[in-house]
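Okay, here's the structure, questions in a sec.
With one protein chain withheld, the remaining protein chains of the complex are depicted in position.
Our next item is chain A:
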Amino acid sequence: APSSASPSPTATSPSPPSTAAPCAPPWTAPQQVSPPPPRPHAPTTQPTTGPDRIPRRFLTAGVTPADGREYAVVKRSPLYDYSRGEVVVFVSPADHRSRTIKRLIGLPGDWISVPDKEEIRQIPEGHCWVEGDNGSASWDSRSYGPVPLGLVQGRVTHVVWPPSKMGRVDKRVPPEGRVMPQRNL
């Protein structure tokens, strides 16, 4: 299954401009593009790191998912004290009705090198940088930028279903040379 976020609904219908000016400017299409269509999951030599689908917090007894979905335990953190390398669940910045799971790579203040754009960006206050483990098929901060921490709902600690993937979801050291932390935690 692709590790990119679930595809957004088709393009939003036009809405009238919000300004009440007498000669309101003509409406233009939203600039942010929808995510690219999901590409087939590229096989990796590393062990699967964790679920890439929408998780459930409580596994309902007796329910056997027949559609290949995976289920995980998510622990909330009201203080937003997440660390680099943890897998987190957050509300998608492009669609508030869906949730995304990615690995948290950078914390506020860190400097991140974005390879595709060959630039180095500093993560603003109150935001984090997230990337999917399967880099080639992941739509993440490299496309939509830093994500406000307020959207993060919790850290994924364990996968509980399917049995072949059961186990703890561990922290992983961010890719070599990509992150320069501003503070050492």
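The definition used in the following text is that contacts are C-beta pairs under 8 Å (C-beta built on N, C-alpha and C of every residue); 3 or more make two chains touch, one makes a residue touch a chain; residues count from 1.
What we mean here is this: contacts and distances are computed from a predicted model.
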Undisplayed chain, where the name is taken from the UniProt record, one of "Peptidase S26 domain-containing protein", "F-box/LRR-repeat protein 4", "U4/U6 small nuclear ribonucleoprotein Prp3" or "Autophagy-related protein 101": "Peptidase S26 domain-containing protein"
Contact residue for the chain not shown (choose from A:Pro93, A:Gly109 or A:Pro162): A:Pro93
Among A:Val74, A:Val88, A:Ile123 or A:Leu149, the residue in touch with the chain that has been omitted: A:Leu149
For chain A, residues in touch with the removed chain: 8, 12, 14-21, 24-25, 27-32, 34, 79-80, 90-97, 124-127, 147-152
